[in-house]
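If you scroll down you'll find the structure; I have some questions about it.
A single protein chain has been removed from this complex, and every other one stays in its place.
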Amino acid sequence: MRSDSVQNPLKNSMQNYARTIRFKDTDAAGVVFFANVLTICHEAYEHSLQAIGFDLKLFFSNAGSYAVPVVHAHINFLQPMFCGDRLLVNLNPQQLDPYSFEINYRITNENSKSSLLSIAQTKHICISGDRTKLQLPPEIRQWIDMANLNSDPI
Amino acid sequence: MRSDSVQNPLKNSMQNYARTIRFKDTDAAGVVFFANVLTICHEAYEHSLQAIGFDLKLFFSNAGSYAVPVVHAHINFLQPMFCGDRLLVNLNPQQLDPYSFEINYRITNENSKSSLLSIAQTKHICISGDRTKLQLPPEIRQWIDMANLNSDPI
Amino acid sequence: MRSDSVQNPLKNSMQNYARTIRFKDTDAAGVVFFANVLTICHEAYEHSLQAIGFDLKLFFSNAGSYAVPVVHAHINFLQPMFCGDRLLVNLNPQQLDPYSFEINYRITNENSKSSLLSIAQTKHICISGDRTKLQLPPEIRQWIDMANLNSDPI
Partner (left out) sequence: MRSDSVQNPLKNSMQNYARTIRFKDTDAAGVVFFANVLTICHEAYEHSLQAIGFDLKLFFSNAGSYAVPVVHAHINFLQPMFCGDRLLVNLNPQQLDPYSFEINYRITNENSKSSLLSIAQTKHICISGDRTKLQLPPEIRQWIDMANLNSDPI
């Protein structure tokens, strides 16, 4: 049986993030400043973690037992984004090896989902406070698994 | 008869803006960077304008027949804000004279509305493209009126 | 004897900060986004502290024995600032009481110093990690004293 986003609001929150473009996001060319689109992708990642109960204050601090900083990012800009536009960011995390994962992002306009505005990727490696590589902890692996559940429906 | 926010979702949108604190909003002291709180106040203003149909792309460009830039701002920080916190910004615009208006903002935590985190104010003056002072246009005066409707209920 | 900025480069660094407006500072109206001007003022404060040897990484972290967060800010915008403009921020710190100080900022265009672009103020209170009010430590009082030395020349 197919469990789509209507039936599964948690899964929807983990995979989708709606965001209105704000004046601060824009630059003097009248569109969103390019690096801010990666910031919006990161917001989608935060939103997804919070949806399954991560404490973001602790997670995004230097006080935890591990961190998963971005070690690589890339992004393509296909169409400009304007103040007031309502975007939808769809994200898809994948474990790469015991220590790292990547997240793929697809950004569309909420009113025109067939038209891609931007695609991006961030890669994250798990490290300790002294920057030693660590295996991904269970809660991160669980988040990846849950975010992918039913992505290949029958 | 009292028309409260449950009965009047438009008025609620014009007066209240919910916003989750994002990692980008924070700084190395672990809390929201002070100037970003004014940015969040401005988002509440954008949200309020959009609620009654302003086209933000046009309004916040240099292509319109007028602009209402911020000419003064002040802000008090009462309690720190952390990544993942869910804020509620309540805003209240008031016309000051034919040319200008101010907006007062009260920021609380959505889970603890009695406890103020910050209060702020922005003052805006209406100008033309060549920076001549202009009278506030009807749509701005209407927005101010609507945002204040029922704020003194009987 | 008058000790001016040519004779005293340290004092000049403590009181003046030159800053080129970047594309990221601007918004879709083609000028600097209002809250970013307060960010530029804070940069001048950081620059001043670094000039007399503060370790900014430690000072602006949550790992020190005290912090001096901004508790109030206000700002007036007198003229717009554009991408590529070269600004000069002049700052003047003053102790207010045993626990707090304020900094006054005057922003001019480096090519037209007589013409003010913006004036601003931040007020800071010294607190411990548990947010108890503390007396300003000697290094902060020394910074305030040094930044004001010779400001009333004979």
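First chain written, first letter: the chains are A, B and C, and each begins at residue 1.
In this text, contacts are C-beta pairs under 8 Å (C-beta built on N, C-alpha and C of every residue); 3 or more make two chains touch, one makes a residue touch a chain.
Here the structure is a predicted model, which is why all the values come from computation and not from measurement.
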item: Where the unshown chain meets chain A, residue by residue; value: 27-31, 33-36, 38-39, 42, 57, 60-62, 67, 69-77, 80, 122
item: Where the missing chain touches chain B, by residue; value: 23-24, 26-31, 33, 35, 82-83
item: Sites on chain C contacted by the missing partner chain, in the whole complex; value: 20, 22-24, 26, 30, 39, 42-43, 46-47, 50, 55-57, 59-61, 82-85
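Everything that follows uses one rule, which is that only the chains that are shown with their structure count from here on.
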item: Of all other chains, the one whose Cα centre sits farthest from chain C; value: A
item: Inter-centroid spacing, chain C versus chain B (mean Cα positions, whole Å); value: 27
item: Intercentroid distance (Cα basis), chain C paired with chain A, Å; value: 36
item: Residues of chain C whose C-beta touches two or more other chains; value: 27-31, 33, 35
